[in-house]
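Once you've had a glance at the structure underneath, I'll fire off some questions.
For this depiction, one protein chain was excluded, whereas all remaining protein chains were kept in their positions.
Our next item is chain A:
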C-alpha cells in the first residue's frame, strides 16, 4: 500500500496485525507498522539538546579510566605516567629482585575544568627480572581476568547497581618496548600474544632518546612487521568517524610511539619546558621533532579515550563473558537449535544439581545402612563365638568337677574302709592282749 505523505515522499507501508496468543487475544491486538518512517520536522522541536543532556549527566557522574603499564623494571613506566597526566603519582622505585611478577594498582581522582576522572594506573613490578620468564605473563592475564570477572559478577547479580559500580576493567595497556634498536624480545612477543584478545594494546618505545632518527625508523618498521607476522592484534585507532579518521590514520602509521618521559623542567629559550638535560643537549618532551610524546597524549586521552572504553566493553569484555558462560555450560541454542534462554539453562542446571545432590544423599544413606548391617552381623558372629567358648569352658569345668567328685568319693571310700580296718585291727590287737594275759595267768597257776 502506498500512501503519499504531505511532503511528497512516497512511503510504502504495510500493516500487520499479529495475534498475540490465545491467552490474551481477548485483551488486545497488537499492530506493528513497519518499516520505520522517515519524517521531516516542520519546526524546531528541541531534541537536539539530547547530546548535551547526556554529556551533563556524564559530567555529574564522573569518568573512569584504567591504564595498565607493562614493561621491565626501570624502563620509565612511572615517569611516563607522571608526564602524561602532569602530576606526581608518588611511585617508589621497585627492586630488581622480585621472585615473581606482581601488579600494583593505584587509583587517583583527577579533575580538569569540570571533568572528574577516576584514573587507575596498574604497574607491573618485577617484569622481566626473573631468570625464568616463562610465567611472567600469567599474573597480568590473571589480573585482567579478575577485573572482567568482578564486572560479570556484578552484572549477573539480581540486585545490581551498574551505574554506581566502579569499573576497574583495564581500558588501555601500554606495552613498553626496550630501545635496543634491533627487534622485539621474545618475552615481549609472548606477552603481547597472550594479551591481545583481552585488552587494547598500545606499544610504545621507551627511553627513545637513546635511538637516533634513522635507527628509530628502521626499528619501528621491524617491530610492526614482527607483530604482524606473529599475529599480534594491537589496538588500531578507529577510522569510522570522519572528524578524526584522518588524524587516526596518520597516527596508525606512526605506531609504536617513541616516547621520552620527564617531570623535570629545564629552561629552553625563555620558557620552562619538561625535558631531560644532557651535556650534549636537551631532549624536550613536548617537542614533536624530538619524540612522539605529544602524539601519544593526543591519541590516548584527547581523541580516543571513549573509544578505548567502548572497545573494552563491547569487544574484550563480551568475549570474556561469552567464553566464561559457555565454559559454565550455558548455551544460546540447544541441540535441536531452538533458542534456549539463559534462564532455562540455569533452571535445568539447577535441577540437575539438585537431582545430583539427592542421588548422592540416597547413596550415602544406603551405604550407611549397609555398613550398619555388616557391623551388626559381625558383632553377632563374635557374640555367638563368645557364647560357644563360654559353653565349652563351662562343660570342661563341669567335667573336671565331676572327676574331682569321683576322686573324692573314692578317697572317702578308702578312708572309711581304712578306718574300718584300723578299728578291726585295734580290736583284734586288744583282744589279743587280753587273751595273752589270760594265757599268762593260766600258766602261773
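The definition used in the following text is that a contact is a pair of C-beta atoms (placed from the backbone, for glycine too) under 8 Å apart; a residue touches a chain by one contact, two chains touch by 3 or more; residues count from 1.
By our rule, contacts and distances are computed from a predicted model.
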- Item | Protein name (UniProt record) of the chain left out of view, among "Dynein light chain roadblock", "Metal tolerance protein 1", "Septin 9b" or "Auxin-responsive protein" | "Septin 9b"
- Message: Among A:143, A:175, A:219 or A:235, exactly one should touch the missing chain; which is it?
- Response: A:143
- Note on the structure: Hidden partner sits against chain A at residues 1, 3, 5-6, 13, 15, 18, 20-21, 23-24, 26-63, 84-90, 102-115, 117-118, 120, 143, 146-147, 150, 158-160, 162-166, 168, 240-241, 243-244, 271, 273-274, 286, 297-298, 301-307, 310, 314, 318, 321-322, 325-326, 330-332, 338-344, 346-348, 350-351, 354-355, 358
